[in-house]
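All protein chains but one are shown in place.
Letters A and B mark the chains as written, and numbering starts fresh at 1 in each.
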Amino acid sequence: MLELRLVQGSLLKKVLEAIRELVTDANFDCSATGFSLQAMDSSHVALVALLLRSEGFEHYRCDRNLSMGMNLNNVSKMLRCAGNNDIITVKADDGSDTVTFMFESPNQDKIADFEMKLMDIDSEHLGIPDAEYQAIVRMPSSEFARICKDLSSIGDTVIISVTKEGVKFSTAGDIGTANIVCRQNKTVDKPEEATIIEMQEPVSLTFALRYMNSFTKATPLSETVTISLSSDLPVVVEYKIAEMGYIRFYLAPKIEEDDMKP
Amino acid sequence: MLELRLVQGSLLKKVLEAIRELVTDANFDCSATGFSLQAMDSSHVALVALLLRSEGFEHYRCDRNLSMGMNLNNVSKMLRCAGNNDIITVKADDGSDTVTFMFESPNQDKIADFEMKLMDIDSEHLGIPDAEYQAIVRMPSSEFARICKDLSSIGDTVIISVTKEGVKFSTAGDIGTANIVCRQNKTVDKPEEATIIEMQEPVSLTFALRYMNSFTKATPLSETVTISLSSDLPVVVEYKIAEMGYIRFYLAPKIEEDDMKP
Partner (left out) sequence: MLELRLVQGSLLKKVLEAIRELVTDANFDCSATGFSLQAMDSSHVALVALLLRSEGFEHYRCDRNLSMGMNLNNVSKMLRCAGNNDIITVKADDGSDTVTFMFESPNQDKIADFEMKLMDIDSEHLGIPDAEYQAIVRMPSSEFARICKDLSSIGDTVIISVTKEGVKFSTAGDIGTANIVCRQNKTVDKPEEATIIEMQEPVSLTFALRYMNSFTKATPLSETVTISLSSDLPVVVEYKIAEMGYIRFYLAPKIEEDDMKP
């Protein structure tokens, strides 16, 4: 039997909104340690990894490992019926082919339960090795979202270049070119407004803006985003979920024709 | 001659928004006692009844009974030109084929008059007998609107079931099933947040969500809604209009195939 109770139910709503643009169907994996998901986007270019640790739930019971296949748009339809202050409980009986979402209003006057059929989804779990990155940028998530959106009105790809001084986002398109530089800045009033760069060596990589924009759907989950870059690895765009876990997006850099020149 | 002056003009704007999704053309009936309307929706399934009593107007003059046929979308276009704090006056001369809406800004600096041609609309006035209902539910109108909207993302019909403990709204569709229970709750800080059930006997009836959603366009008119249910009668969904009257929506229950089984 599975029973997960999350007092801050709006968090689950935000998680769904963060990934459903990228992923249509996916398996949610439940084990004693937590609730997780790993899925490729439909064009098999980007990877999403979600973890909500069991300690973060008010009540967490998972008698045996369970993989529940769901259509994320349908889950989202159901979760959108939860109030922002509702407590959400996810329930599944062993061997059942359904999952139940229960929403309780804070004063317990309104109780809703939504039952959904589970799906069989083939998926292989990719092992993601820990890696050393040439540069790690931590910046306000809303700033990163704004930059990706702004550059999309000019071009299709973004070149992210990191130096000790700051991180530069560049693009080019039919109407012109754009460069946005965010300087390293640790001395701000609020720590979540800092832009902090940990750099082993300068790095400059090109990515499709379309995917970056999809990743920024996770912005409501965290005030900061961490971008980890290395020349020979997919970028990791990570949004921490307070005291519970994270959503991580992985995307391989584009090989630009210019890069092939000696 | 007809001349009705309503200081709280925004109320008339809300009345139009409440009914124009359901009804296209309708007769407004004016008599010494008040301003009223009764109309079937275009598919002849639901009935709307509006009453604004003469006492609710700042000035009310109606020399003889008058039935004014109007296209509600056109009325709505004109009323949307009134400011939310404007005083609205409705005027018609005896025998005239036009009606005039006059809008005065609170400081009298801006005065607008809109004249509209009246239409001939055939309509028969249905007598609606007073009835005893098996169950009457009073609940916050915004809560009822939210439930109808939420269930619409899952299914097409809603089963409303009333017991002494509360009222349950249920639906089912391709993606799953949903049940939302609102418990009776009289002990709330604000009386308009109460959910109160007057029940002679338990009742469970099925309705098309599409119409219920149309009815909830009246939500801005009142903080509470009253739902009166009996097995052999159309449901009445009533929004009181403070100190003036009401909008009532009538809808026959659906006969479900399941209901026909013994």
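Odds and ends about this structure:
Simple rule for what comes next: contacts are C-beta pairs under 8 Å (C-beta built on N, C-alpha and C of every residue); 3 or more make two chains touch, one makes a residue touch a chain.
Quick caveat: nothing in here was measured; it's all calculated off a predicted structure.
Touch with the chain omitted from the figure is made, among A:58, A:93, A:150 or A:201, by A:150. For the chain missing from the display, the contacting residue among B:78, B:92 or B:209 is B:78, taking the whole complex into account. One of A:182, A:199 or A:221 touches the chain omitted from the figure, and that residue is A:182. Mapped onto subunit A, the interface with the missing chain covers residues 143, 150-151, 153-154, 175-183, 185, 195. On the side of subunit B, the interface with the absent chain consists of residues 71, 74, 77-78, 80-81, 98, 107-117, using the contact rule stated above.
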